[in-house]
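Take a look at the structure below.
Note that one protein chain is taken out, while the other chains of the complex remain in position.
A and B label the chains in the order they appear, each numbered from 1.
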Amino acid sequence: MNKLPMIFVGVLITFASSWLGLVVYPFLALGHMQPAPDEDTGGYFPPTTTGLAVAGQRVYAANGCIYCHSQQVRPAPLSTDIAKGLGPRRTVARDYLRVQPAFLGTMRTGPDLTNIGVRQEEANWHHRHLYDPRSVTEWSIMPSFRFLYKLQLIQGQPSDDAVKGLTGPLAPPAGYEVVPTDDAKALVAYLLSLKRNYPLPEAPLPPAKK
Amino acid sequence: MTAGLVLIIGGLVFLSGSAVLAFCWAIRDGQFRNLSAAPLTIFDKDEPVGLPTDRFPSRK
Partner (left out) sequence: MKPQSLLSSINPANEPDALASYERAEIDASTRGPVLLFFGSAVFWLLVGSVLGLLAAWKMTHPGLLDSLGFLTFGRIRPAHLNAVIYGWASSAGIGTGLWLMARLCRVPLMHSKLLVSAAVFWNLGVLVGVLGILAGDSRSIEWLEFPGYATPILFVAYACIGIWAVIMFRYRKPGHVYVSQWYLLAAFLWFPWMYATANILLVWQPIQGSAQGAVNWWFAHNVLGLWFVPIGLASAYYMIPKVIGRPIHSYYLAILGFWSLAVFYSWNGMHHLIGGPIPAWMISASVVASVMMFIPVVTVAINHHMTMRGHFDALQWSPTLRFTVFGAMAYTIVSLQGISMAIPSLNTLTHFTDYTIGHAHFGLYGFFSMMMFGAMYYIVPRLVGWEWPSATMIRWHFWLVASGVLLMVGALTIGGILQGLAQYDPTVSFRSSLDYATPFRWLRGISGFLLLAGHLVFATLFVQMLLKVGRRKEGPALFAAPADHKPEAAV
């Protein structure tokens, strides 16, 4: 029975230690991490993102894409993420330097989006898909985000930024066009910026197989 | 960044400090002395050990 005080002290120290280890340590160690210089171009990895893409992070957060999409590629022997083509290499802490918040995610109801900017480089594809996912991928259960778009009457010439090639039940009726709001444009800019295909000292790209 | 650091360190000192104090108090107060009587403290004269204190309401 008189061991109890010992247990008590041990426990306290351990709880504080978890706080030190899991909160204070990452705060100090990862908090000051810097981008890695890229010798070839004099730039940095991860590359800076445009203001629009940064704004897109807010839209991504506001609409809860994170509840269906993860943004992390786990290393090879532990998982088959790389074999599944989610990315050329695992993701590491430095990859998330410029995102706020880090959308690591815990669900893959939809595919991982770490490298969606590599897989789908075309803005119009993203707009079509966000406007009506099932018109692009017929079996999709992704919700339509058409509340981020405006349906408007075509006045003379169709607008430059109107979404092209929309089909299916939600396609605009004749004489109308679908135009992305600023939020939708920012979101797509953000999605296009998601490219973790650059090398980092701690996570080099695998040698190219030819 | 520094504001966060101050908050963190301050919080650590304050909270673990108070936890250690609580622990010292518990020993001094003899909280760990009589563990076989302790579980009886939730029973009283009129709700003694052996008396069930809950049941489904009886039907009208």
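The criterion applied here is as follows: a contact is a pair of C-beta atoms (placed from the backbone, for glycine too) under 8 Å apart; a residue touches a chain by one contact, two chains touch by 3 or more.
This one's a predicted model, so the numbers in the text were calculated from it and none came from an experiment.
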Next on the checklist: Residue by residue, what part of chain A touches the chain that was omitted?
Outcome noted: 1, 4, 7-8, 10-12, 14-15, 18-19, 21-23, 25-27, 29-33, 60-68, 70, 72, 74-75, 78-81, 83-84, 90-109, 111, 133-134, 139-148
Next on the checklist: Take the complete complex as the reference. Which residues in chain B touch the chain that isn't displayed?
Outcome noted: 1, 3-4, 7-8, 11, 15, 18-19, 22, 26, 31-32, 34-60
